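With one protein chain removed, the remaining protein chains of the complex are shown where they sit.
Take a look at chain A:
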Amino acid sequence: MIYKDEEPTKGTVKVMGQNLRLLKKKDLPKLRRKIGVIFQDFKLLPDRTLEENVLFALEVTDTPPRNMKKKLMEILTYLRLSHKKYSFPYQLSGGEQQKVSIARALVRDPYILLADEPTGNLDSRSSQDILDILLDINYKGTTVIMATHNLNVVKKMKKRMLRIENGELVKDK
């Protein structure tokens, strides 16, 4: 609902002060460019290298070519992925694939990062790696919203927690 892939059955959704119900269809891509999304299953393009997967997000949003390489190098260095930039997703571990997915979401400098079960498919060490990165991203000023079923992950993060049961908000701590 935050990036308007689903419509609420009732009520309104406001993102960055914008009522999404009133958002015109043509303005939807502009909203999505300000929101990064990562998923449990990574959603990488299997026939493209790590570099191409990240660049794809810049190319399809009309980023000037001169900025692309610079942005790409910055994000790959930050996530310690530079040495793997010519690897295809099947050549990467789960943790690395999730990092690529984060790189693709971050490369457009979003205001909000949505993480849907980002550690769901990862072992504990890779999970910790990803959680550290998400905390760091948040520390640098990006709002991170993470959905998870794993209570241990929530406890470790020590951040505001919203608990939703059967579509109802039951806890805000």
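Basically, contacts are C-beta pairs under 8 Å (C-beta built on N, C-alpha and C of every residue); 3 or more make two chains touch, one makes a residue touch a chain; residues count from 1.
The working rule: contacts and distances are computed from a predicted model.
Of the names listed as "ABC transporter permease", "RNA polymerase sigma-70 factor, ECF subfamily", "Heme exporter protein B" or "Cell division protein FtsX", the one that matches the UniProt record for the absent chain is "Cell division protein FtsX". What chain A contributes to its contact with the hidden chain is residues 3, 5, 25-26, 29-34, 37, 43, 45, 47, 56-57, 59-62, 65, 104, 108.
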